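Let me give you the structure first, and then I'll get to my questions.
Of the protein chains in this complex, all but one are displayed in their positions.
Labels run A and B following the written order; every chain starts at residue 1.
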Amino acid sequence: MITAERKPLEEILAYIEPYDRILLVGCNECVTVCAAGGRKEVAILSSALQMARMKEGRTLDVRELTLERQCDPEYVEELVKDIDQAEAVVSMACGCGVQEVAKRFKSTPVFPAVNTKFMGASERQGVWAERCQGCGECVLGLTGGICPVARCSKRLLNGPCGGSSNGKCEISPDVDCAWQLIWDRMKALGIEDRYEEIVAAKDWRTSRDGGPRRIIREDLAS
Amino acid sequence: MKTVSALESVLTSGNLAVTSECGPPRGAVPEKIREKAEMLRGYVDGINVTDNQTAVVRMSSLAACIIIRQMGLQPILQMVTRDRNRLAMQSDIIGAYAHDIHTMLCLSGDHPHFGDHPMAANVYDLDSIQLIQTVRKMRDEGKFQGGDDIVNPPKMFIGAAANPFADPFELRVARLAKKVNAGVDFIQTQCIYNLDKFETWMSGVRDRGLHDKVYILAGITPLKSAGMAKYMKNRVPGMDVPDEVVKRMAGVPKEKQAEEGIKIAVEDIQRLKEVEGVSGFHIMAIEWEQKVPEIVERAGLLPRPEV
Partner (left out) sequence: MSDFKPVIIGFCCHYCAYTAADMAGSMRLCYPSNVKIVKVPCSGKVSAVHILKALQNGADGVFVAGCLEGDCHFKDGNIKAAKRVSYAQKILDEIGIGAERVEMMTLSAGMGKQFAQAASDFTEKIKSMGPNPVKQVLIKKAQNAM
């Protein structure tokens, strides 16, 4: 999923400083799974923002809403009935959702309440880790299912580097050396001889380096 | 010979080669480079210039190499893939060649996490092995990585690093094999304190005949103090400093430790000379360059062959 973490409250309060009536919109998908911007988090943030205002002797009117997701215009459209009562929207969705809301409601300021982090998976309850960089040309078939682009700190395609130590990356004992993981997986799969095949220089055009990307499905596009 | 590199010349003649290292200054102080390089004149066949080592900004390796070349000495251009994309790297390689620089080392580079700009964007467009392939393609095919022809292509003697002490150990020979297949001509190893482990690695290297395909220069860094030995042992990733070495350094009074460190370095060189497949030595005396001449002399590596 796309993971995110709530921004510091101070920052969010600064965004909504001039406003007394806001629409606080959560998202029921990725940010719900990583407990950053779902229904629950909307309730918590709403209470926190209101109390912060009340402490100053001011009020804040918060209309709480959680959409199925914010990255599809059909769902964003549901905000139409509430948008006029709001002076601003604070979205707890990932950057994709925030942009879609801002695009639909051009004359209402829209602010992000979370910092979108990475595409990842749950390691265990409450812990999410980066897994995919969206490079556009998946090499997982060559590396036993472990991504060197996302999980090697230096995104080496022919790793490991000389800093790998006890299965950990040189930058931190909390970060696994992706190439140790890949090598272990290759052994488990019996494909160790693959290790010496040189992976040629990557064509980064399929990645964000080639410019903002788009997928068009002719069979589906109207 | 593939190039006019002085280092290649010494190695192909069957002599043991000696290289050393210069760390450029953290500012526009060319005299610092000249000072350090001058100390090595007559004692080495090539002088590595590090490239923003430990991800700390220093004068560029290329600029410092040019200064050294202008002194009539032989620089070895170190290039990390951390800071430059393939355009910039190929551009610098042509530039280096235009300044009569013929030897380079291809590295990935320490992660910015360690340096003075941890907030920088990492490049890592290529890794060290892909860079080796690129430099070889420039030299042997006269083409850029992207495929276009190069006008007067650079003919570089291509080096890389090897670390027999990093994990996983079982991969370290295979890693060398990969670099050899990519086209590397010579290797400089990480500094060696655990000679047994190094010899184990070398025997794996020989089993695969790699020592016939690439020149291996054993890395030597003299210890200045017991404190340095401990630091290297505990705080530097990919470094193997056996307890006996630390003990030996600590067993000597502080004023005598530097001398003990030099003694160890010289002894290690003498032992490594006997290891089949070792073609020379890469002496890295960081901020202690003045000791290199003494080490080279005491290890019986003088005079350096004329090229």
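As a working rule, contacts are C-beta pairs under 8 Å (C-beta built on N, C-alpha and C of every residue); 3 or more make two chains touch, one makes a residue touch a chain.
Predicted model only: the values in this text are computed from it and were never measured.
Note on the chain not shown: across the whole complex it touches A. From the options A:Lys55, A:Arg124 or A:Arg217, the residue with contact to the chain not on display is A:Lys55.
Remark: the omitted chain is touched by one listed residue; of A:Leu9, A:Val80 or A:Cys138 this is A:Leu9. By the touch criterion stated above, the residues of chain A touching the omitted chain are 8-10, 13, 40, 43-44, 47-55, 57-59.
Everything below uses one rule, namely that only the chains that are shown with their structure count from here on.
The centroid of the Cα atoms in chain A and the matching centroid in chain B are 41 Å apart. Considering their complex, residues 82, 86, 108-111, 113-114, 122, 124-130, 133-134, 145, 161-163, 166-168, 171, 174-175, 177-178, 181-182, 190, 237-238 of chain B touch chain A. Put simply, chain A touches chain B in their complex at residues 153-167, 170-172, 177, 180, 183, 195-196, 198-202, 204.
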